[in-house]
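Note that one protein chain of the assembly has been removed; the remaining protein chains are unaltered in position.
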Amino acid sequence: MNKHASQALTEVVSNKKVGAYHHMVFSVGQMAAHSKPGNFVAISVGGPGTSMILRRAFAIYRASDRENGVGYIELVVAPHGQGSTWLTSRQSGDLVDLVGPLGTAFGIPTEPVRALLVGGGYGSAPLFGLSEILKGRGCRVDMVLGASSAMKIYAPLEGKRSVNSLTITTDDGSAGIPGKVSDVLAELIENNQIDIIYSCGPMGMLEAITKIAVEKDVLHQCAIEEAMACGVGICMTCVLPIRGEDGVVRMLRSCIDGPVVDGEKVIWDSKREIPEGTWGS
Amino acid sequence: MNKHASQALTEVVSNKKVGAYHHMVFSVGQMAAHSKPGNFVAISVGGPGTSMILRRAFAIYRASDRENGVGYIELVVAPHGQGSTWLTSRQSGDLVDLVGPLGTAFGIPTEPVRALLVGGGYGSAPLFGLSEILKGRGCRVDMVLGASSAMKIYAPLEGKRSVNSLTITTDDGSAGIPGKVSDVLAELIENNQIDIIYSCGPMGMLEAITKIAVEKDVLHQCAIEEAMACGVGICMTCVLPIRGEDGVVRMLRSCIDGPVVDGEKVIWDSKREIPEGTWGS
Amino acid sequence: MSFDYTTSLGAAKFENPIFTASGCASSGKELSQFFDLRELGALVTKSIMIKPRSGRATPRMAETASGMLNSIGLQGPGIDIFLEKDIPWLQEQGVSTVVSIAGESVDDYGILARKMRSVTGVKALEVNISCPNVENRGMVFACNPVTARAAIEAVRRNIGGELPIIAKLSPDVTNIVEIAEEVVAAGADALALINTVLGMVIDTNTMRPKLAGKTGGLSGPAIRPVAVRAIYQVHAALPHVSILGMGGVTNGREALELILAGASAVSIGTANFGNPTATMLVKSELQELLIAKGFNSLQEAVGYAHRAESQ
Partner (left out) sequence: MSFDYTTSLGAAKFENPIFTASGCASSGKELSQFFDLRELGALVTKSIMIKPRSGRATPRMAETASGMLNSIGLQGPGIDIFLEKDIPWLQEQGVSTVVSIAGESVDDYGILARKMRSVTGVKALEVNISCPNVENRGMVFACNPVTARAAIEAVRRNIGGELPIIAKLSPDVTNIVEIAEEVVAAGADALALINTVLGMVIDTNTMRPKLAGKTGGLSGPAIRPVAVRAIYQVHAALPHVSILGMGGVTNGREALELILAGASAVSIGTANFGNPTATMLVKSELQELLIAKGFNSLQEAVGYAHRAESQ
């Protein structure tokens, strides 16, 4: 549970189309001060009279805390269905109801380590803020971004500058190496002597990364994306089976016990079934 | 049934706040050519993902048919609930789905007569176009407009010019004569030797006018406003009991047998009950 | 390769699976100015009763969140005038027609079926049994297996010939599969699922029920999950009985949901009110979707959501 969560009517400060995405900035006041890479926000969509009753979750791309209670949160939004399309249609000056920051954040190592950041699609968003922090701690940061095509790689210039190396993969080969991020991972881990992987992207990708991380024996923190009804821990819809310190698998809420979790602890191959032995099954 | 009804995605050409109302212009093409005073349009409200599944009906304030298939329809819209508030928030260039023209029109006398036009609130809207036509036929046209307060009197300058006399009443006395239109009606009918009343406004007002019209033995055509789900005659929600030429009372659809009906023929005092003797009761 | 969009309900064949829903297209004329009614799989007429009916008093309608309540009370001219005026017009226009009937007693259903016997050019008979039974304290026929069965039996006995009977069920029951089984046993060739869900709106201005009839039937997108569930349950229990699905469909994707759940055809009701050309939109979108998903025919998709998890 993120103790800093609050609800606010926030103003859209800017909304720019970047490739397949919209880069959007919201004036959120104090909320920015508490936002960490990995955290997300939950936004009401559709406006008055909408049939969309649930909030939509978006990973925080960056948060900037200014003086006098002024602060901004930036998101990278893919216009996908009706909710996100509504959001990306907002213009500067429009108000949106936003709850945040929510969920867990990426764990920052106390020592300078060699980190590999892996993002799929808009999953790259939280990695740039993370990269800055890691660099500040003296870490080496390599990055791999993958997507179906070049338009879906989100990698702004200043973001690229913040990493030691950037590898891009696309399914259709329209940018970087043709293929998936998991195809290039093993080599990158070895070549750069990676200690820890931070990832964010579709569940299938996170599962694939976990497999490689386990094989190569590197730590792996991933930001998962389960369908969420509330984002604040009250609905129990966003659960997934995670093995605890005590070895017991429990159905944990990805909105408050995540989105950032230890990849190794997730029981990935549990689609549409409760894994055997799960607590309470 | 209005044989000219069609459905079109129309562009908002302008939207201006006038008192408590919005005067809105839509580019409707050919539809304008067929629109007559008394007709209405039905508009989809709420945009994508809306929970408002039914169209909203609006009386046509004026229709102007230009050359080459260009035409405009003007409406006077009160931002009341969610649907009309959505509509009055549209800006020039926005598209709205509009069906029209719908319903019956005011009957135009073949001889020059003395007509009294009575409007309540935005009910004045269809009367100005009617007034122009009547004047064109050599009629004398007097007008009474009533509303709860001055802000809710819709009477644009050119509209005022088109009538021989304009009387205004407001419940709160903030403009014109304090009171209801029905308070001044009897005198106006007598002083101006009225032959026919045309009215549009809330049902209670139309009922009161009918009573006076019957007493004074003048014709009375009124545009009624019943809750409508479809506007095109397929849902049977908008019915009201009307006596036919044969003396039989039937539940008729106000969207296709109206909105303009003969006030005298309506069984007004039938709230929440089917009048005895109605066909099929 | 050409896509086969035809469908059937019992022995009745239709060019395409998109119908209007009973009571949501009046007698047809009103919609004909917006599109060619021959493009419909079928026009289902409003439910017709024996005698003329004034219907209920107004207000008869309340808009709700993604839905609406109605209590029309089956306003209509009665079967005789209907057969004299409405049916000939539809036949002249060449409209594929399903007639919906409704009764207040078991005998009514028998009488209506007999009247329909001699009528030619009608594709099927939809039997609306979501009506109060005056002989049983106003209990709705469709809400009780015994009365549901009796109504359909009365139709079966009297209809003669081969006019397929589609029994239209109410979702307001504890166990819709039980009712479905009864009406099929009684001779229904196909099922129409679902009629409206009983609801109420209170007008917070007058502080009374908004509708003059107090309760009304809820329809529109709000009830689509109830329709999908009912169709899925009934198709699972009676896979060989074809289903005319309906409930909140406004576009092709939503129609596909009902088809995958087990509907062989889909009626569009409330959506016509918001969009008079809704049926044509659904018809074209559904076909495109089915083709995009690699189906060669509509039939292949019917009930496809029931396949084993491994498939």
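Here are some notes:
Letters A, B and C name the chains as they come in the text, with residue numbers starting at 1 for each one.
Following the convention adopted for this analysis, contacts are C-beta pairs under 8 Å (C-beta built on N, C-alpha and C of every residue); 3 or more make two chains touch, one makes a residue touch a chain.
Since the structure is predicted, the reported quantities are computational estimates derived from the model, not experimental observations.
Of C:38, C:51, C:117 or C:253, it is C:253 that touches the chain left out of the display. Which of C:143, C:167, C:268 or C:298 touches the hidden chain is settled by the complete complex: it is C:143.
Among the residues A:97, A:171, A:187 or A:215, only A:97 touches the chain that is left out of the figure. Residue A:240 is the one among A:130, A:240 or A:260 that touches the chain missing from this view.
Taking the whole complex into account, chain B touches the unshown chain at residues 51, 272. Considering the complete assembly, chain A touches the hidden chain via residues 1, 3, 5-7, 44, 51-55, 97, 99, 226-227, 229-230, 232-240, 250-251, 256, 270-274, 278-281.
Residue positions on chain C in contact with the hidden chain: 62, 64-67, 69, 143-144, 172-175, 197-202, 204, 207-209, 214-216, 218, 220-226, 228-229, 232, 248, 253, 256-257, 260-261, 289, 293, 304-305, 307, 309, in rising order.
Basically, only the chains that are shown with their structure count from here on.
Contact analysis places B-C first among chain pairs (by count of C-beta pairs in contact). Of all chains, A has its CA centroid at the greatest distance from the CA centroid of chain B.
Here the spacing of chain B and chain C, counted between their Cα centres, is 35 Å. Per-chain CA centroids place chain A at a distance of 55 Å from chain B. Within chain A, residues 51 each touch two or more of the remaining chains.
For chain C, residues that reach two or more other chains under the stated contact definition are 65-66, 221.
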